[in-house]
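Note that one protein chain of the assembly has been removed; the remaining protein chains are unaltered in position.
Now for chain A:
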Amino acid sequence: MFFHIVLERNMQLHPRHFGPHLRDKLVAKLMRDVEGTCSGRHGFVVAITGVEDIGKGLIREGTGFVTFPVKYQCVVFRPFKGEILEAVVTMVNKMGFFAEAGPVQIFVSNHLIPDDMEFQSGDMPNYTTSDGSVKIQRDSEVRLKIIGTRVDATEIFCIGTIKDDFLGVINDPGAAA
């Protein structure tokens, strides 16, 4: 699920950046530092959409670095248990398959793949129905439901299922997000 939230961060800026473009430098550094990171609490920071407030800088003793408290708006992506996501399969093995939905990795174990799909090993390992009409392999797009998340301080990993109504391979490529 996506959220638009306001976060705060203390930015340390080297004295060489002090000058007329200090603010721009600060924002550029903020984007470099924050976008693409993941915190267990807020999820993945997808993009910074605006800087709300830059507080007064404080010179750190001994180094000359200045710390600015920065308030910024950003879009975060945070997967939840029970959420339905569309994802791209990245790896298939006999234990199940891995998929990615943006920055999130999801593992679907084989007992959460419908029973009529069999694992086929080979160059291109895949899960296929007996009549061959449905096939899950690398780069397939699937719709899955998250049934569990593992949230560490800097990492979120999910396990999912495609063993439910309307889940599984998305046949129509146009429907894939």
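Note that in this section contacts are C-beta pairs under 8 Å (C-beta built on N, C-alpha and C of every residue); 3 or more make two chains touch, one makes a residue touch a chain; residues count from 1.
Just so it is clear, contacts and distances are computed from a predicted model.
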> Unshown chain, UniProt name, "RBR-type E3 ubiquitin transferase", "TFIIEalpha/SarR/Rpc3 HTH domain", "DNA primase" or "Rab proteins geranylgeranyltransferase"?
Replying inline: "TFIIEalpha/SarR/Rpc3 HTH domain"
> Looking at A:His4, A:Arg60 or A:Lys94, which residue reaches the missing chain?
Replying inline: A:Lys94
>> By the contact criterion defined above, which parts of chain A meet the unshown chain? Give residue numbers in ascending order.
In response: 40-41, 78, 80-82, 91-96, 98, 105, 107, 109-112, 121, 125, 147-152, 157, 159, 161, 163-164
